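Presented below is the structure to which this report refers.
Omission of a single protein chain aside, the complex is shown with its protein chains in their original locations.
Let's look at chain A:
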Amino acid sequence: MILFRRVVIFTMNSVCFQRNFAAALSPLVPVKLPSRMEAHLWYVVPDEVKSSFLLSNYLDILSPCEKENVSRMRGEQLQKAALLARVLVRTTIARYQINGQVNPRSLKFKKNIHGKPELEWDDDQCQCASRLQFNISHTSSLILCGVTVDSPIGVDLEEKQRKLKNNILAFARRYFTPHEVKFLSSISDPVVQHQHFVKLWTLKESYVKALGRGFSGLPFRMFTIQFRTTENGDSCPSGETNNEGEIIVKSLEDVNSFSSNWQFALLELAGSHYAAICMEKDEAVEGEVPTPMKLTVRKTIPYVRDELISGPDAAVISGLT
C-alpha cells in the first residue's frame, strides 16, 4: 500500500522526470540475438533496486493493464517484484532491436491457450521478430528472464533454501512419479534430499513452461525427470554440486517414448537459487552432432548497469555436457 501511494505521486511527476530520463539514466545496451541452441538469461535482484526515481520510471514502461496488475499485488515487496518482472521482460526484448530501435513501451504481449505469455507483433514486422521466444520466473529475491530464437523455452527459479510445509516424500508421492519418489527416498541426507527436491521441482516446472502448458496442462506425475550420469546411464543421487551429467525427461503417457527433443540445464544462480532451463533441441542433421545448449548469463538493472556473469554466480550443475 505504501509503494502504491508513492507510485501514484511519481506518476504525477513523471512528465518532469521524462525530460531528465535520458540524461540521468544509461540507455539500454543493445545485444545480438542468441544463436540457435543458445539461451540468454537475464536476472534482476530486487533488493539492489532501491531508487524510487528509477522505480517510477520503470512504471512508465508498463502498459495500463500491467500497471493495474502491479497495483493489485498486496504489499510493497510484491508490487516491486511484479513491476521489475514486467520491466525485465520489456527491456530485455527491446535490447534485441528487432526491426531497428524498439521502445520497451511499444511491445505487445498475448497469451496462448494455456496462459503462457508470448510476444505479439504487427503483420508488417518481419519474420525474424516472431522467432524470439522468452519465459520468466521469479521468487521474492530474484527475477529471471530467458530468451531464445526459435526454440520454445521454459525457465524456473527457486530459492535453494525454499522449505516445504509438507514432508518432501509425502509431497513427492502426491505429485511426482514413482521413479522420482524412489530417487528422493534413496537419499539419506535430508539436506541433500531437500536440494534434489528443489532441483526436480524447478526442472519439472521448466519443462511444462517450455511446452507452454503449465502445471495444470501437464500434471507432474505424467512425466519423469532423470539425472543420467555418463558412466552407467542409470540415475543416481549425487551430493556433489559439480556436473551430474545429462538431464532427461520421459513421458509416462507413452512409456516407450523419450521426450528426446527437450534439453535441460540446471544452474546455481547468485549463490542463492536453482534455475532450471528447458529448451527444444536442435534438429540434428543426418550424420552431424547436434549443437549443444549454450547459456549466456547477465545480471542487470535496466538503464543502470549490465554485467556478464560467469563463475560461482552462475554455476552450471547439470545438463551442459
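Going forward, a contact is a pair of C-beta atoms (placed from the backbone, for glycine too) under 8 Å apart; a residue touches a chain by one contact, two chains touch by 3 or more; residues count from 1.
As a working rule, contacts and distances are computed from a predicted model.
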Expected UniProt protein name for the omitted chain (select from "Acyl carrier protein", "Tax1-binding protein 3", "Proteasome subunit beta" or "CCZ1 homolog, vacuolar protein trafficking and biosis associated") would be "Acyl carrier protein"
Among A:68, A:120, A:253 or A:307, contact with the omitted chain is made only by A:68
Missing-chain contact among A:112, A:166 or A:186 belongs to A:166
On chain A, the omitted chain is touched by residues 1, 4-5, 7-9, 11-16, 59, 64, 67-68, 70-75, 78, 115, 139-140, 158, 162, 164-166, 171, 174-175, 201, 205, 214-217, 219-221
